[in-house]
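Shown here: the complex without one of its protein chains, the others still in place.
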Amino acid sequence: MTTTVPTRAVAPHGASSAPRARRGLSASRRRQIGAAYALVLPFLVLFVAMVVVPLVYAGYLSFYKKKLIGGTSFVGAENYLRALTDPSFLSGVGRMGLFLCVQVPLMLVLSLFTALALDSGMMKLAKVARLGIFVPYAVPSVIATLMWGYIYGPDFGPIAQMARGLGLGVPPFFSGTGIFFSIINIVNWEFVGYNMIIMYAALRSIPTELYEAARVDGASETRIALSIKIPLIRPAILLTVIFSVIGTFQLFNEPNLMRTLAPTVIGSDWTPNLYAYNIAFVNQDANYAAALAFLLGIVIMIISYAVQLGAQRKERRA
Amino acid sequence: MTALDEPTPLTTTGTRTPSVHEDAGDKPRRTSWVLTIVVLLLTCYFLFPLYWLVVASTKSNADLFSSFGLWFADFSLVDNVRTVLTFQDGVYIRWFLNSILYAVVSGVGAAFLATAAGYAFAKYDFPGGKALFSIVLGAIMVPTTALAIPTYLLFARAELTDTYWAIILPSLVSPFGVFLMRVYAADAVDTTLIEAARVDGVGELRIFFTVALRLLMPGAVTVLLFALVSTWNNYFLPLLMLNSAQLFPLPVGLAQWQATAAGGSGAQALFSTVITGSLLSIIPLVVAFLFLQRYWQSGLATGGVKA
């Protein structure tokens, strides 16, 4: 729970900027500690109330089982053991693993490419492009999914209309495999701009002198981008990767709303989060849902940690 | 993708001096038409659904189902807008105001709490500080569903479900905001400045409010904007917490209108109303993006990245 990439990313600042002066518990030091607590407290109180307490309660629930007939009983780790052999949960996690491998690279490559293009200064209408690509982030996922749902429409959607007009086959947006890519497309559409802005901001903060020399030496812009700029914004990229990992495994809104269009293709267990939701609200099993959610949290942590570790190794090798 | 709705801080290597190339893009350099065309094509892709939305919102229900999706048919936008604004006694306007209220209060609140906490984490070495910070960050990993039902039950016990608080209180907690502000505060507020104020006998909290807060503003604005967007777009939490249509924010209200098309007695197909309502609902944020571009830019560039 406590190991995250951000911790690592922040460590150097924390270490360098925290007050060095330790003079025992002088009056001034006591005042400082008091002030620190006073500043942290408002956030912390809400954090405990809104995150920690519900979490503890969910943990408590996960050790019980409530049947429609027979009431509630303590079952220890039964819910967790059940989840580990639950094909619905495992296939959902597997599907999200695959989603992660396809969607996240696609999205981040697009984000990085557009960010580099905007930063290169070799583009006309860069401001228009920047805003245009970023604007989907302002669209709620509910509305994004609704729009794409219409656009995908196999009978009367504009893409189907055009494809038929051109005598081509209608793309199977709602088939078993098709839906996977249809949802990837929606998620990409929503978040490429968001990640682009993060990377772009990181690029803008690179001191120009770091690559002016290379430019003078005649290095091409592509070369500069690949061997100077990208390595320099690696922490920002890593961060977008981690947040994408978390986001992917928590995927919910898009598939949930797409279910009216492809009800049998997107099963109630299409994503682990959707599964937990359905277990809780359709199967009325809040206890098992809590266990699922905890396990999912653990999966997310492990993968985030692995990504972070991999990146560190690479950095060390580099 | 709830996690991604949160503000994301940026860090580069952190050891660099602040000679930022603010004007790199402005230096005249050879224009690459290939690059320009490729990126503008991409831009078209990102604007395509919005174009569809604009076209679709000018159509009646019948035309929506029978005319070509990417071009205009009989122009019914005015009728549609009127329906949106008057349907169910004009509840849409209420949703609009609710959304603004939720977003602004949560955004300002989250930004302030995150700024205070981030500043404390960055500038004070206090017992338990590091552990607390790690726990706050760890919370990011927890899936929303894990918290949904317990949070609902707790709120119900406190008789807070179906109130404005049920949306605002959870939205005030932004672990990402705290992280961003810690990174930002570490750099933006010079420790010698604090020391100097201390020597002058200024109280710790006054230092924060009079000296630090001003320096932290760009970062805080970034947190505010991200919190604003994530609250504006929030669907799951209000769906769970709210029953009264009078309290709905836009996404929940629109989803409910959309759901009336589902089968059963009393089914109504409000498709054109939902589409027009969707268009109207994204206008404020798009406009805000246009006008606040400067802040996005500076908040992210100086805030997240400079660190």
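For clarity, chains are labelled A and B in written order, and residue numbers in each chain start from 1.
In this section, a contact is a pair of C-beta atoms (placed from the backbone, for glycine too) under 8 Å apart; a residue touches a chain by one contact, two chains touch by 3 or more.
Convention: contacts and distances are computed from a predicted model.
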> Given the options "Multiple sugar transport system substrate-binding protein", "3-ketoacyl-CoA thiolase", "Cytochrome c peroxidase" or "Heme exporter protein C", which would UniProt use as the protein name of the unshown chain?
Replying inline: "Multiple sugar transport system substrate-binding protein"
>> From the list A:Y150, A:Y194 or A:F252, pick the residue that touches the absent chain.
In response: A:Y150
> For the full complex, which residue in B:L47, B:V108, B:L215 or B:A245 touches the chain that was left out?
Replying inline: B:A245
>> Contact with the hidden chain only, please: which chain A residues?
In response: 53, 56-57, 60, 67-74, 149-150, 153-157, 260-265, 267-268, 278, 281-284, 286
>> On chain B, where is the contact patch with the chain that was removed from view?
In response: 61-62, 64-66, 149-150, 152-154, 156-157, 159, 161-162, 239-240, 243-245, 256, 259-269, 271
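The rule is simple: only the chains that are shown with their structure count from here on.
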> At what distance in angstrom does the C-alpha mean of chain B lie from that of chain A?
Replying inline: 15
